[in-house]
Each structure stands twice: as structure tokens, then as C-alpha cells.
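Structure first, then comments.
Removed from the display is one protein chain of the complex; every other protein chain stays in position.
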Amino acid sequence: MEWEIVIGLEIHVQLSTQSKLFSGASTRFGAAPNTQACAVDLAMPGTLPVPNEEAFRYAVMFGLAMNAEIGKRSVFERKNYFYPDLPKGYQTTQLEQPIVGAGEVEIHLEDGSSKRVRLHHAHLEEDAGKSLHEDFHGMSGIDLNRAGTPLIEIVSEPDMRSAAEAVAYLKKIHSVVTYLGISDGDMSQGSLRCDANVSVRLKGEEKLGTRTELKNINSFRFVERAIKVEAERQIDILEDGGCIVQETRLYDADKNETRSMRSKEVANDYRYFPCPDLLPVVITDNYIEELRELLPELPDAKAERFQSEYRLSAYDADQLTQERTSADYFEEVCKSCEEPKLAANWITGELAALLNRQEISIQDSPVSAQQLGGLIVRIKDNTISSKLAKQVFEAMADGEGSADEVIEKRGLKQVSDTGAIEQIVESVIAASGAQVDNYRKADESKRPKMMGYFVGQIMKASKGQANPQIINKILKEKLDALL
Amino acid sequence: MAVDTQTVEKLAELARIAISEETIEEVSDRLGDILQLVDQLQAVNTDGVAPMSHPLDEVQTLRSDAITETDQRQSFLNLAPQSEEGLYLVPKVID
Partner (left out) sequence: MHQLTIAEMIRGLQSKAFSSVELTRHLLARIQQLDSNYNSFITVTEELALSQAETADQRLAKGEAPALCGVPIAHKDIICTNGIRTSCASKMLDNFIPPYDATLVENLNAAGTVTLGKTNMDEFAMGSSNESSFYGPVRNPWNTLCVPGGSSGGSAAAVAALLVPGATGTDTGGSIRQPAALTNTTGLKPTYGRVSRWGIVAYASSLDQAGPIARNAEDAAYLLSAMASHDPKDSTSLNRSQEDFTAGLNNSVAGLKIGVPKEYFGEGLNTETAARVLDALKEFEKLGAELVDISLPHTELAIPAYYVIAPAEASANLSRFDGVRYGHRCENPKDLRDLYMRSRGEGFGEEVQRRILVGTYALSAGYYDAYYNKAQQVRRLIKQDFVQAFEKVDVIMGPTTPSPAFELGAKGTDPVAMYLEDIFTIATNLAGLPGMSIPCGLVSNLPVGLQITGNYLGESHMLNVAHQYQQVTDWHQASAV
């Protein structure tokens, strides 16, 4: 039996507004508990919500970036349930008339293929506070600083067919919201959170299987692993003749398994109804068009431009444009070296590896775009060999200054003085009688390959600093003269 | 419309209101009376009538994104039945 996995994602994105969705309290992350929870956020009696203009602007920008319909009349509703992190006893959210309607987005997969994923809708809502489970004499502590922070919840259609597609979609959403500057997209701080609806069905079957909802899988890696392990679980049950229970499940990263969250299953009836404290928000065509004009270049457009303007491969262009920061870094490097292909290789190669090792993002890179550009200039003008360039790069990463300073300080300048190189070549030939003999006896077609030994020896003797092209030229002349 | 005690129990659970065994019959009867009163609505033809959740046809005014609130944690925590280290305390929350 061949199974097909069907996935839809619900992604919550915290908007990077200064103040909350319905109050003038700060949204800054990491403040002391409850110091950023004002009377409205605490649902003090008699307080009332007034929506934040910027949150709407951000939501509309997102909708435009997703080629989605914009809700010209959107309505907030109350979703009723009791929880200590929800001070009003209801969450103010949107249901029937959200700010962003249907849209779609293209995702790019590692094998180079791409696919369209449809957006069901995206709506504005307020975040809840946090329960802290450190033990206060057997009680939990409630911090409401986060309560009321604006979110957009982005709901996809069940269009994804593998964990890899789900990750690609999540990455795409991440890249769109960070490009727009409407969220910092920081999954570790909870600025971007993901729930996945997962079901399986036999290939060719049209009807969707019973789904489960995986809650709060908050890293790209966990999304992939959680979906895989949940799909496997479902397939095992079905192959054993069992049934899938529609429920909410939690991914346990340590055990790499999902488990049922029965506590959340107690017959929820959210009793949505339009919030009487808020009026319909009406958005004009003019407003939408003005925002459309102001949209920054988005990842897909940027990737296309990188291919045409910088002659990059589709793969490189895609890699570089996933994050706005790396795209900006790339363009900075190009400005100072005018070698896009080399720049792309260095950024996706050495630099990516370095950042990965240090677990930092590109904006915190110890090697600035100017430094990397300077290094590439020195590779291009043959001041240093590619091999030594890596040494220079490491030195720059350690804070030893610009490429030129490192080259100077460490004396790494490539030797292009033909006289000096000629001397080394001659001494290597003199010390390699057997190899020279072989070279002379060999068939002409095999000789270029045999030069490698000599080049290696010459490089070694020059401590890597001899210009390889000059070595090749002189070596060939000398060897040929011996024939 | 009559309301059985099971329905009342379900509503009380949703609304998180403890209702004692002794009063639940009484509560059911009174709710039944009220629902009978409001059931007059069922007889009205409202085809094509848009529901009206606000009395006036006004639209929302949005607020500019500015931090206008200052930290008043202590004055709010003073009202709390139980708090510690700046947090509101509740019986253990189990996820």
C-alpha cells in the first residue's frame, strides 16, 4: 500500500508593533513579569479595546505579499474559553470576516522543483499570556506581558504532501514576514509558532483521512520530524486496521514521538460572536493600493533578479534570498568586489558554515560584507590563492582586521615573481630524478596529469604562496625542455 | 422550551459556574421559562434581514501604534487574591 501524507499548517506570527493590538502597552520581549500588562490587558472591569492601526497595516501587507484578497470590512469576534493566561475569558480574534482572504504562495523544494500552496485565510488576533510552572507552593504563576500582543494566524489549505513541503512552506512564510519587516520571525522567542494538521490516505484516494493537530512545533527541524513521526504513527494504526482519533497532539522532541493532549479535548464550544466593543474595520481601495506601492521586493522577485542581474544559478539565487538579511549581505559584498559568483560561493560555503558553527545569524556575522568583498578582490587580483584565502577568512572571523591587513601581517602575499618561482621549480626538478624520468618516458597525453606531483612539491616549497598559473607555465617550459 | 438538568450542567460547565444539586431543578425551570419567552422569535420571518450587532452603522477608528501605558504593576497586583514575585498565582496549570 502506498500512503500519501496530507498537511495543512496554522502559523501564528507575532507582529512587531510597538504597542499591543488593543492597548497602548509595550510589546517588548523579556520585561519583568506583568510590567507590560496594562488595565486593558488585565481585563480590568470597565476597560475597552481600541485596535492598533499598524497591526492592520502589517496584516494587509502580508495579504498583498501572498496575492490574497484583502478583507475590506473585517470584524473581530470573541472566542470564549477559560484559561488563566486569557484574562477576559475570551480571545478577540477574527472568524467570519478576516482581514486577509484566500491567496497562494510558491514554495521551493530542495530538488529544485516548486509548488503552489493555497492560503485559506489569515486573521488578526491577540496573543495570550504565559503560565509559568516553577513551583510556587504547588501553584502556577501567570505573566500577562504577552497578553494582547498582535498576531496574524495564517491558515493554509491542506496542500502539502510531505514534511519537506511543510518545512519549505514554513520557511517561505518566515521569509515573507521578515522581508516585509512585520515580524522578527524569531522562533526561539515564540514570534513564529506553528501547528500542523496531519492526515494520511491511500494514494489515489480523494477523501481526506481523519486528521490530528500537532501543537506548538517551534523549529523548522521539529516541524519536519514531528510530521514524519506522526504520519508514521497514523500509517501504523491504519495498516493494523485501526482508526485515527481526531485530537490535538503534542510533539515530544526528546522522545521524538507525539502524544495525545487529552486535557484540551474537553468538549470545547467557543461560542464565537461579533465583539460588541469593536466596530467593523473598513479599508479602502486607496489604502490598499498605497500599501502595494510601498511593498519591498519579495523573495521570489529578488531571486529572479539575482539570476538575471548577477547571473546566479536558480539554486544559489534561492539560497541567498530566503532571508532578506543574507540577500542584503550578498548585494553588499558584490558592491565591493563585483564578483557575484565568487560572492555567492563564499556566502553559501565558508560563511554559512562559520555562522552555523557559531549558531549566529548573518546580521551578527563576525566577517562583514565589506571584509568579505575585500577578500574576494584579493583572490581575483591574484594577491592570494584560493587556498590561502580560507586562512585569511578564518583570521578575519577571529577579528584580525581586513583581508589586506591579514595578508600583510601574516605575509601571505602570493609570489608572482617569475625569477623566484623559476628557482624553486629548478630545485624541485633537480630533486625529483625518478619522477622526471617517468615524465619523459610517458605518453604525451598522460603528461599533464603527471605535472600534479611537481606542482604540489613547488607549492609546498613556497609555503603555498607561489602563483599557481606562473608555476604551471614555468614548470611546463622546464620539463618540456628536458624531453 | 423545557431545559433538562443535563443541559444546565453542560452550560454551567461552559460558563464555569458551580450550581448545587439542590438548586439545579429550580435553575432548569427558570431557564425553561426564559427560553419559552425568547422562543417567540422563532415565529418571525427574518428572511433576507441582516443581523445587526451594533445599533449605529459606525465604523472602527484605529489607534496609532504608540506606547502610552506605563508600568502600574503594583497597583494592579494589590487587587489580586494571590500573587508572588510579580505573578498572579493560580492552582497548577496542567497542559
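Just so it is clear, A and B label the chains in written order, and each chain counts residues from 1 on its own.
Basically, contacts are C-beta pairs under 8 Å (C-beta built on N, C-alpha and C of every residue); 3 or more make two chains touch, one makes a residue touch a chain.
All figures in this text were calculated on a predicted structure; none of them were measured in a lab.
One chain is not depicted; across the entire complex it touches A, B. For chain A, the list of residues touching the undisplayed chain reads 39, 42-51, 78, 80, 82, 84, 87-90, 142, 269, 271-273, 276-279.
Even with one chain removed from view, chain B keeps its contact list with that chain: residues 3, 7-8, 11-12, 14-19, 26-27, 30-31, 33-42, 44, 46, 49-56, 58, 60-61, 63, 72, 75-76, 79-82, 88, 90-94.
The criterion applied here is as follows: only the chains that are shown with their structure count from here on.
Touching chain B in their complex are the following residues of chain A: 17-19, 23-26, 32-39, 42, 44, 50-56, 80, 82, 84-85, 131-133, 136, 138-144, 250, 261, 263, 267, 269, 271, 273-274, 276, 278-282.
Those residues of chain B that touch chain A in the shared complex are 10, 14, 16, 53-54, 58-69, 71-73, 76-77, 82, 84-95.
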